[in-house]
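Let me begin by presenting the structure, written as structure tokens, before commenting on it.
Removed: one protein chain of the complex. Kept in place: all other protein chains.
Order of writing sets the labels: A, B and C. Residues in every chain begin at 1.
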Amino acid sequence: MTSTLKTIREKAGNLLAGGLADGVLCLGRDRFNVVQPRLFRKAEEVGSLEIEPKWNLAKLAMQTLRSAEKSFRLTVVCRGCDERALLELVKRNQIDAFRMTILSYTCGREQAEACLCARPYPENSAAGEKIEGVDPFGDPRFASLLAEDDQERMARWTGLLSRCLKCYGCRNACPICVCTPCKLEDDLWVERSAVPAEMIPYHLIRAFHLSDTCVACGACQDACPVGIPLLALQLVMRRSLKEKYGYEAGLEADRKSPLLMDFDHASPAGLTLPAWTVSSEAPHER
Amino acid sequence: MPGVIAILCRCCGQIEPEVDLQALRERIGREAGVVSVEVLDSLCLPEDGAAIVQAVESSGADRILLAACSPYGKAGDVVSALCARGIDRSRVRLIDIREGCAWIHRGDRTGATAKACDLLCMGLGFLQYGGCSTDAVVAVRPECLVAGAGSAGLAAAVSIARAGFQVHLVERAAEGGGMLRLISRVYPTDVEAAEKLRPYLEEVERNPRIVFHPKTRVVSATGFAGDFKVRLASATGDVNVRVGAVILATGAGVWLPRGLYRYGELKEVLTLMELERRQREGKTAAKRSVFIQCAGARCPERPYCATMCCPSSIKNAVLFRKADPDAEVTILHRDIMTPGHILERYYRSALDAGVRFIRFDPAQPPVVSGDGHVEHVEVFDAISGVKREIETDQVILSTPLVANTDNAKLAELFHVPLDGYGFFREDYPLHPLETRQGGIFICGSARWPVSSTEAATQGEGAAMKALAILGREKLSARSMSRLPEGKLGHARIEDSSCSGCGNCVAVCPYEACTLQRMGGAFVSRANKMRCRACGSCTAVCPNGTVQMPEHNARAVGAMIRRAFAEGDAG
Amino acid sequence: MTPEIPRDNPRQGKADALPVLVEGGGAAGITACLDLAAAGRRVHLVESTAVLGGQVLRLDKIYPTDHCAFCPLWTDIRRLKEAPGIIVHLLSRVVSLEASAEGSLATIVTKPPFIAPERCISCGKCAEACSPEAALPLGEHIYPPSFHIDEGLCNRCGCCAGVCPTAAIDLDRKEERQTLKIGKAIRATGFREAELSPLPEFGYGLHPDIMTSLEFEAWTAEAGQNGGRIVCKSGGGRPANIAFIQCSGARDDRLLPWCSAVCCMHAIKQASWVKRRDPGIDCWIFYTDLRTVGRDYYAYSLRATERAGVRLVRGRPGLVHPLPGGDGIAVKFEDTMTQKREIRRFDMVVLNGNLRPAVGDGYPADGAAQDNACGFAVEPADVAQSACQGSSAALKIMIGGEEGPCRA
Partner (left out) sequence: MNAQEIVDKTTRGTPRVLVFACRWCALVGADAAGRGKADLPASFRVIPVECAAMVEPDSVLRAYAGGADGVAVLGCHLGGCRFNDANHVALKRMEALGDLLDTVGIGRRRLLLSFGTAHEGRQFAEVLGTFFRELTPLPSLEGWRKTLLNQPSFR
């Protein structure tokens, strides 16, 4: 048993024993020895608490809190990515932050590499050694997805996305996708009859909806039965948000996405673009 | 049965050569929902109105598709005329096939015709889904809030009261007057400030319609044009008022030039305001005095000209000379800011009165020296190119006005923008007294430093704008727009599908969307009065819960799908 | 004085009151009309030209925002046209105004245009047919668009009337005069450019490239004939340098003793737009005092000088004269900040400041405020100031004319 697991079990147990939480949401072994998400209510149960394999619990936490009574306080045991997802859900008013505590732990090296995760650690880790993240753009497998010119990339992605079965797994697994109804089920945006899903309407609309909220947990591509590297669609937008506005989803609780916020209102006189310029010449933050 | 009638305009042969109207007519006639297609020689001539109406009525259609010239041309008026006859604007769609098609695709008849066809089909799609939002009407509170009782605020309050409406005049200080209390006389007329002020204050006292709230601040404000709920806090307790319009006239603040020209270090280095106080108290002026303009203005920290410093210095300089004909008065300046004919004459009067003007280069500012008491000023006279040593008994620094510190708070309360210097920012130079929020107006030095006379003018102007709202029994949400036909519509939000993510709240430029608790979750609500129908919210809503009925996603989607249909076919 | 308490509900807006006469459909006049109409008063707007909008329409860009003033102006004009209480008299002038016991009688004369705007579809056939090229578009940003016939150029041949598909043209329209019963009047007649002939040293008229700032504005307008390109009128070549001469005609007792208030910023704006469109062109502004008093004006001028590289010279040139053969223009000046005298060759000279009230001869010498006048008619003012004055003039009418109690 890893030390991380040990610490987590212990802390979860204390929380429940001390009455600081009414429930702990985490993976656990049931009596058939199957690992699956489970809500621990008693301190003595935590012996069967597990933290492997990677399993995003954010949405589950949201639903648990929704269904539980108002006074119910939940502790969620999660990884860095899941913690960021929870924060995004809080920012989007899906979770009442006052009813939830987070017991988060750092991922192992091999997990980080498997996920190509740039931040395999939570903001304030309760257990585990903090390790350096992986730069996905440095990884050959990933970089190859973005390599070459538009033609090649278009061909490549055509090939990749044409495997799509349209199982909606990517959407369902995504911890941020919470809308009902969803545009992806609306004929206006995506013809439901078309399989494989039309690349542009289905995949790009889905991808863009998460442009400024994706926490790069990779749940979408983990969930994809035909192994489309969906995370690659997100990471580029994530990177440019970081470069342009220093914004990363899931890190700052009180900062709205820069794609929603206006520029500084006090626009200096005459500081406009020359006539009909193309946006690339646009001054950004004024 | 209800359907669409398409009316195509030949525009007296302006369209025919490029667009095959006959083919167009047949093609559109085959479209579902089209009950009739008319081709007329013209639509915009005075006699055509009847023909159009006749065609529409005989067809029994309930929606109209016009293909004519651009909406900015005559066709726009045609649509307005139709709407004037009681046809809802969302039921009429105008397609521009002249400026937008025939005139720019000369020599490509197939292309132009295909384009015209696509445009018409897009119009049909739009008519099929385009909705119409329900208007909201508020009862206007026949009262007005004026924040700040300076020249601007007093003028506004008195004017509104005279027009017959209740005014709540809120003042931070114990009594009204603002800047006029600090100065001796008013340029360019040299009337005593107190003189100028008295009738105002008397009227504030006497007029039963003016409720004066001294030592009071605005602590909270909600609502919208026609019905603002404002909370006023004072030592005697809080008051809640409901007003139809708000006028912000909080004036500007004075600035102390610490460390500048040895101010605060040498005796008799004064600011303009200190001089004004002395003048008011009737202290006899010094024999020799030097004014230094732009002290702390037009510099990197405050890169603006505060408008009133030059005339004020001129005023005092002339007064010195009048009081004592052999007083030596010098004004050191960078540019004398006396625009217009009155101030220009004022400037000349100072020259005639024997005031000495010396221009200095900001690169070589004057040097004030002395030992305990100011003794002389050394300045490089830029015009004659010589260094001058001026003996003096006092140095007056004419410092700029700076933004009132309360502005930030008020801006936050009323959701109005400030400019880079902290003054209230107007909607547009052409609408200088209006802010981006309907029913909230700005005037006087709170907007931008001005003379008391100009401030009064602006106060009256703002009062006039307020009267336009107060004068109505009811205010319609649709009318909250500059367009004569009213704004496009209002954002509509479906509670059932709103996930409360708050995107619309974050993006709305007018703070029209707000989150409200509904059971355990949040939903967003759009305020129809504040909404200006820019549609920002519809673009960021992740699942299309927010819609602009007149321009909803289905209508736009239909247009996009049909955009190149004909191009594909032919 | 105690205010008289109106017996009637103030909200009835004195609709029974006599209509107000507003002279001039510029920024100030339009604002006054709209405010009065919004407050329930009936208004007669008398405009001397064929279009509403006044001088703002002639501006390609307005300072300090650097945007065109189109959409706010256009929406206001449309509101004005559709407002129930407002009657617009275009191409009209007030010839007499007799005050009587109850209200006064205004006689206005209207010269209807040769082309009836309500029938013109701006197809341009008349322009094609017209040999003396008298038929022209009414203007670039006049909506709805229409054509008009320059009566000076027109030789009454009637070709245009023959080709007009909508029979909009009638070359012998007669003047109409009508008498209106009105209450009070607002004067918002704005400004016009003064003749520069009394000031021969500026050489106006001696060379096509010596022009006034408004001519320059039109010449370089985005929508103008040059589509925003900066070229010389003579030869159409690209100018190497342009001189903007401030206070040419203003602050000068021989012509206009006052400061026209708007020209400094106007020149800075034009210079920085020249720089923006063609950074190679050298822009010199000769000023006396650079009056940048409004919001953001000073920052704007800094941007022009420091970023765009517009050159400021303090001094008023004593002589502007074309060089032999019309090749360039000599400008003789002293930079009073360096006391250097110089004669310099410029390709274009823009004269700024000869703005005078459109009616009457100047402003009252004593500077007394004229009642119920606003905009440039009462004092040289920029757009914002004119609009403020328009509103306040409207207010004076609303509250029964007497001025605010303490206007000094």
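Assume a contact is a pair of C-beta atoms (placed from the backbone, for glycine too) under 8 Å apart; a residue touches a chain by one contact, two chains touch by 3 or more.
Computed from a prediction, not measured in an experiment: that's the story for all the values here.
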Name every shown chain in contact with the chain that has been left out of the document. A, B, C
Considering the whole complex, which of B:5, B:92, B:183 or B:507 touches the chain not shown? B:507
Using the definition of touch stated at the top, determine which of B:246, B:305, B:477 or B:548 touches the missing chain. B:548
From C:65, C:110, C:234 or C:336, residue that would touch the chain that is not displayed: C:65
Hidden partner chain, residues of subunit C it touches: 60-61, 65-68, 70-71, 74, 122, 140-141, 145, 221-223, 227-228
List the subunit A residues touching the unshown chain? 146, 149-159, 161-165, 183, 189, 194-196, 198-201, 204-205, 207-208, 211-212, 226, 232-233, 236-237, 240-241, 244, 258-263, 265, 267, 271-273, 275-279, 282-283, 286
Which residues does subunit B use to touch the chain missing from this display? 70-73, 96, 98-101, 103-106, 108, 111-112, 114-115, 118-119, 122, 417, 436, 488, 507, 509-510, 532-536, 538-540, 548, 551, 553, 556-557, 559-561, 563-564, 567-568
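Quick note on the criterion: only the chains that are shown with their structure count from here on.
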Which chain pair racks up the highest number of C-beta contacts? B-C
Indicate the whole-number Å distance between the mean C-alpha point of subunit B and the mean C-alpha point of subunit C. 22
So how far apart, in whole Å, are subunit A and subunit C when each is placed at the average of its C-alpha atoms? 59
At what distance in angstrom does the C-alpha mean of subunit B lie from that of subunit A? 43
What parts of subunit B, by residue number, touch at least two of the other chains? 419-420, 425
Could you list which residues of subunit C touch at least two other chains? 65, 295-297, 299
Subunit B-facing residues of subunit C, complex: 2-3, 5-6, 9-11, 13, 27, 35, 38-40, 56, 62, 65, 69, 72-73, 75-76, 78-79, 81-83, 118-119, 121-123, 143-145, 165-166, 251, 257-259, 261, 289-299, 302, 314, 336-339, 362-363, 367, 379-385, 387-392, 394-396, 398-400, 404-408
Which subunit A residues qualify as touching subunit B in the complex? 66, 70, 91-94, 96, 178-183, 186, 188-189, 209, 256-257, 259-262, 265-266, 268
Interface residues, subunit B side, partner subunit C - complex: 11-14, 42, 44-46, 69, 72-74, 76-77, 80, 142, 155, 158-159, 161-165, 186, 188-189, 191, 195-200, 202-203, 206-209, 298, 303-305, 307, 335-345, 361, 382-385, 419-420, 423, 425-426, 428-433, 443, 447-448, 453-454, 456-465, 467-468, 470-473, 482-485
